[in-house]
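Here the complex is missing a single protein chain, while all its other protein chains stay put.
Entry: chain A
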């Protein structure tokens, strides 16, 4: 316990024994609250009771609705008292009790009276309480007073009104936006606090108007901002403007950079750090511009205040990810932080050093970290382990010392997440550095001898089954694996049986011995273990269960083509019948919720009538929707549904997006329409599609939407036929046609007369990527090797100049519409070469794998070597055609 600065006197022990709230009970306090109803109020006693109520609430005690209402009504009687101290307590307890909308009315008149009181404290607090408890209707009534309060001479009143504005902006933005002039005046206030709150509110009001924000920041950066907090806000807004400008392609000039650099010499430490952080986070900041910020941060590394050290090292840690060389000057200061009392600082220092250190300092660093690891919590250890993993990939020659470090910490005590991080790191190192394989596999084998986590044991056994048979002496792993069959629970035993079978299949010399071991497993107490052993014995004995060696490989090493979630859903939907469950019927598409529909989900129904139907999203949902429409029943199985493509701009009268559903010889366009005009009802909504630029498509039918009320989405469909199995492409122009009827908003009734109207929509295209389903594979290398090499086609392409490799990788992935594997979609910053692994399923259910190797020269010209393997050579050719045309 901390040593208090107070002198320990004789009464101190008594203090500890006696608490004013000892034995406090809710029932008794509620009884005491009856003093609020006394005709002669005792302010002191009433304050004590309110304090007890606050204590109860702060201890997590909750009042029932009846109790809260009773207390609230009693509290309102206290407005009769003139005692200011009691009044202050009354304000607080009303906020804590959060009365319901129908109860609020009883205090509003008292609070509105206080809002115009001569006592500043009354004015400020009445505003705060009112804003907490009222709704939009009442807000319009007091708006006039709030505007006055914003420009009040007393900073407390002004601040209260401004902060209330910040809170109410979330619920009643239209009303608060009308206070712009008053808030503008508050920003010019001499009181630092008013300026701070004023600036925050004004920025919130104008945040969607880039020009206004830029003007505001421009004015304030020239003038004197008094509050350091406001100055920090200004720095954030300036850097946001710089970022926005670079996002909109206005590169070259950085309008507020001088201001940011000037803030590095501010007297407040908070401002200096904020400015340094803003400079380091600028996109593409040159080294010479970065230098002053790094120097300032370096100075803070040796500050006596932990918060400043933390802020500095946290910022440097981020800089190290993008500009490791810029941070190397701070390495000595950071090394001294490894022994910092504050473990968060020490961890950040270590992870930064691991990023910035050079190859020669790795051993020294590892020594320092070893001492440090024993006395930090698991969450910090995980961060360090992840940093070591990256370091090992960066300096492959140092894998021995890093692998030894990882194996040592693997033997120590630790929770599941920590152990998993270590195991993941070892696995990554084994995959990326072939020399580390045997050593790493042995470390993992030793770990499973004494591993308490079933999940990790099974993962390691699976990994051993894939990598172990390819080592120089596979037999040395068998002992570790077979031990699991004797010593572990059923889940691990079953995994061990699978691994043994893989060894038996891959290593011919081990096959007889593995068969003996598997035969022993058929007497296991667990059904699953016995079943697996029996199955694998059949596979190994080649007794006709599987036809060819290729089938055996596919069975043992192949990955499940469909995502597990899809399999689970399909199994749940399967009703037991004569017909067996067909694995091929499981959708293979990786489900991801489109952003547009996520937003739609968050939107609360505000329209008239019944709430809108839940938005239709995901492959399953589309499949269900389409199969429920008889006209589409004959099209066969749905191959792919695209994510929605917006055909209207945001915030227009009618919002329309299209989802493209691909069938074997048909394409269905699903137009999701939303009417955003409250006083209109649309009827017979249809989309007229002009397919003159899509020659291979011919329109078959369309299914209009009968009625489209306000804010209630509906779907119209248009069907096109195309040559079977051919990846036809084309462009489609769309026009929305409908009959519009005016709706009387007071009665909700629509006019009898409707007017025909049409609305031009954006065009959309069917592209080759629409014929590709992004199906992932768990082990790309195995999948690649199992694919026939004769079907491989390799070619090179010049992509042209790009800002970064990541941009080129994203462009190619989007063009092909394939799933990136093994995290290869992430490109290291400043990388000059990268390999991206992609997999997918082409129309006709043809599996395709792609290795795309990118390289960038000094002029940022990017070239790509594309290797494609597919089950059908024509598909490999089609992918190359696609890339060359794209």
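Annotations
The rule we apply is simple: contacts are C-beta pairs under 8 Å (C-beta built on N, C-alpha and C of every residue); 3 or more make two chains touch, one makes a residue touch a chain; residues count from 1.
Everything below uses one rule, namely that contacts and distances are computed from a predicted model.
Taken from the listed names "Protein farnesyltransferase subunit beta", "Translation initiation factor eIF2B subunit alpha", "Calaxin-like isoform X1" or "Coatomer subunit zeta", the protein name that UniProt assigns to the chain not shown is "Coatomer subunit zeta". Within the whole complex, the absent chain has one touching residue among A:40, A:58 or A:360, and that is A:58. From the options A:310, A:399, A:482 or A:784, the residue with contact to the unseen chain in the full assembly is A:310. Touch with the chain omitted from the figure is made, among A:26, A:45 or A:132, by A:132.
Of the residues in chain A, those that touch the hidden partner chain are 1-6, 12, 15-16, 18-21, 47-48, 50-51, 54-55, 58-60, 84-85, 88-89, 92, 95, 121, 124, 128, 132, 155-156, 159-160, 163, 166-167, 193, 197, 229, 232-233, 236, 269-270, 273-274, 305-307, 310-311, 314, 342-345, 377, 379.
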